[in-house]
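Below: one structure in structure tokens.
A protein chain is absent from this complex, but the other protein chains hold their places.
Moving on, here comes chain A:
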Amino acid sequence: MYASIEQANAAVIARIREARPHWQTVDLAKNLIPQLAQGRKLLHAGPPVAWQEMSGPVRGACIGACLFEQWASSEQQALALLENGEIEFIPCHNVSAVGPMGGITSANMPLVVIKNLVHGNYAYCNMNEGIGKVMRFGAYGPDVQARLCWMRDSLAPVLKDVLATFVDGIDLTAIMAQAITMGDEFHQRNIAASALLMRQLAPEISLLERDKIELVKVMQFLSITDQFFLNLAMAYCKAAMDAGAEIKQGTIVTVMTRNGKNFGIKISGMGDKWFTAPVNTPEGLFFSGFNQADANPDIGDSAITETFGIGGAAMVAAPGVTRFVGAAGGMSAATDISEEMAEIYLERNMMLQIPTWDFQGACLGLDARRVVETGITPLINTGIAHREAGIGQIGAGTVRAPLGCFEKAIEALAEKLGISA
């Protein structure tokens, strides 16, 4: 027991800081998450949500997963299963996992396995499928299915073999510390980290005793998938935040996530309890042919990066994405965003020093009290999905977490602690 919120928060932050998540292996979800071992279950991003409330792209991803798991052989069959309530839904966050955008994850999808070597906890995330028509944005057509199968049958086994050659896996902190100096903020932009990762993997991949063509395909995929590291960064952050959440006291936000209907958070002092408020719709830049009216309300567990203190909070680190900060965006707008975010985080992460911020560390320790006090809500860098199922990504931009869930969390904690207004 800690004597004060300050002390509890300091303890939470200390654990987040100490965490050393390593990428250890890749395995199928059913082998990692007991809940997925049997029955028809899907993980989804965000706080709990029922099929009827899911937004278009999430539904599209559910259909895709039903097809992938061969629970259905057509879109209609899949829809019937889903409509009839024959599929059980579990938030990724409830099973040590995170999922980008829809976050739909099924038993036979390969997940990256991240182990926090310091505290021993694990975190999981599926692998990035690349850009365009992809399942996380709600596309589920044959090309999507084909890619998912290849990832399961070829990419995952190759990576598993490669990772086995690293003692304790790959130290992601080391990669991120370098990548942030190369212009990544690990949400909108992961190209430097992905390249640094590839630099470690490539020689080992080339040495594997496997079909050369297969290895080349894996290398090609990794070499063009700019956001491959995003999913690792998400699991990294999940591992660190879960370590912090173990303190079970204080006001540090340990989860921020969205399901297309609600934005949900957890705070250290309220354990696994969700606090939700209606989610906002991201604004930003659109691929040609799309506009704001097409944008789906915010989805995805990727806001775990902002929970950890990177992504939008580290906007200043990524000159390459500053244009997403509104039309008048530029370096000074990016600086303003990070300066604003620094008001609601308690400390700095000196493992992630940002050159364009005069080498100040990235933010660390998002305090729900400060959010409520200042009304400054976390800014999240995010992809934008089309609001209809099956179309996929239509742009990228930013979105604010809604204030309401932070207010509810603070109210609940005050009540739990017997603090009256």
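In this text, a residue touches a chain if its C-beta (ideal position, glycine included) is under 8 Å from a C-beta of that chain, and two chains touch if they have at least 3 such contacts; residues count from 1.
The definition used in the following text is that contacts and distances are computed from a predicted model.
**Student:** Which listed name, "Membrane protein FdrA", "Ion-translocating oxidoreductase complex subunit C", "Probable sugar-binding periplasmic protein" or "Cytochrome c oxidase subunit 1", is the one UniProt assigns to the chain that has been left out?
**Tutor:** UniProt lists the chain that is not shown as "Membrane protein FdrA".
**Student:** Which of these touches the unseen chain: A:Glu53, A:Asp168, A:Glu246 or A:Glu373?
**Tutor:** Of the listed residues, the one touching the omitted chain is A:Glu373.
**Student:** Decide which residue listed in A:Gln77, A:Thr335 or A:Gln353 touches the omitted chain of the complex.
**Tutor:** Only one listed residue reaches the unshown chain, and that is A:Thr335.
**Student:** For chain A, which positions touch the chain that isn't shown here?
**Tutor:** Given the touch definition above, chain A has residues 4-6, 251, 328, 330, 332, 335-336, 339-340, 342-343, 369-370, 372-377, 403, 407, 410-411, 413-414, 417, 419-421 touching the missing chain.
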